[in-house]
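The complex appears here without one of its protein chains, the remainder shown in place.
Then we have chain A:
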Amino acid sequence: MGSITLKNVKKSFGGVTVIPDISLDIEDGQFVVFVGPSGCGKSTLLRLIAGLEDVSDGMIAIDGEDMTKTAPAQRKLSMVFQSYALYPHMSVRGNIAFPLKMEKAPKEKIDAAVNNAASILNLTDYLDRKPRQLSGGQRQRVAIGRAIVRQPKAFLFDEPLSNLDAALRVAMRLEISELHNKLKTTMVYVTHDQVEAMTMADKIVVLNAGRIEQYGSPLELYQRPANKFVAGFIGSPKMNFVEGAEAQKHGAHSIGVRPEHLTVSRGPGTWSGVVKVSEHLGSDTFLHVDVEGAGTMTTRTSGDVAFKHGETVGLTPVEGRVYRFDAQGMAV
């Protein structure tokens, strides 16, 4: 069991308010991702849940029990750090066994738990090595192994993949998702990478300047963004925003169209412009088109579409896929 409830949580460092007021319910067994630009307070929020920072005001409950003033050691949560934070003087075995040793668990139980974690994470052959003898991906696995042995109420991940190279990041992403399917333990995961958020999460919390912009499933955020910030943050490449006459036609202050919802034609369209750059990814082609009065618009077309630099093209949004926003940037 591991539900987490935040109620009117506030945090300031000295005179600087990082989190003005956040309330949030994380259900047991869910994979929740905190995502947002750097400095939005997502790591701070995680550290508040962990107990590594004290809240300035408000309440944090784990499994319905008030843990606001409880020390991190007693919250029964496990954390995986960006820097892995392995104990350099201990072997892999020592690192994974550490939380159980702190509980003074019997030796047989520790051995069984360590061997089990090692086999889940493919670390069996490395148990007697020191962290410095491991690669980045292996270190991250040890950190995860250390987190799973004590069967915590929830796992906290603080940007765990950002020190890995791109290929390894994708592989570890899958491993963590599989691990969640296997363990069914609550996981709270912090990242600035919206692709990680979209692919891993049951629910995403989009944070901006210490506030929750939207809380929902990945598809909800993609299909029904609550405001311009979420609309622009979720989805890659970014949504195109247009203001002025074309927006007013839709009865909005501004409208947004995702690159994948713009069709490109050689003839005239809703907008017409000149191809500035065309990026070929193989499966897709991204066209960056200079549109008079609307700036650069990006479209996503299939990989075999061939438009050249300097060509004039027409852009037309797909029916029913235009997002409308009012002057405050809220979805209409």
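Here is the rule we use: contacts are C-beta pairs under 8 Å (C-beta built on N, C-alpha and C of every residue); 3 or more make two chains touch, one makes a residue touch a chain; residues count from 1.
Please note the rule applied: contacts and distances are computed from a predicted model.
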Protein name (UniProt record) of the chain left out of view, among "NADH-quinone oxidoreductase subunit N", "Cytochrome c biogenesis protein ResB", "Putative mRNA 3-end processing factor" or "Sorbitol/mannitol transport system permease protein": "Sorbitol/mannitol transport system permease protein"
Per the touch definition above, residue among A:R150, A:K238 or A:R324 touching the missing chain: A:R150
Per the touch definition above, residue among A:G64, A:P88 or A:G267 touching the missing chain: A:P88
Per the touch definition above, residue among A:I4, A:I19 or A:A50 touching the missing chain: A:A50
Absent-chain interface as seen on chain A, which is shown: 50-52, 71-74, 76-79, 81, 83, 85-89, 98-99, 101-103, 146, 150, 156
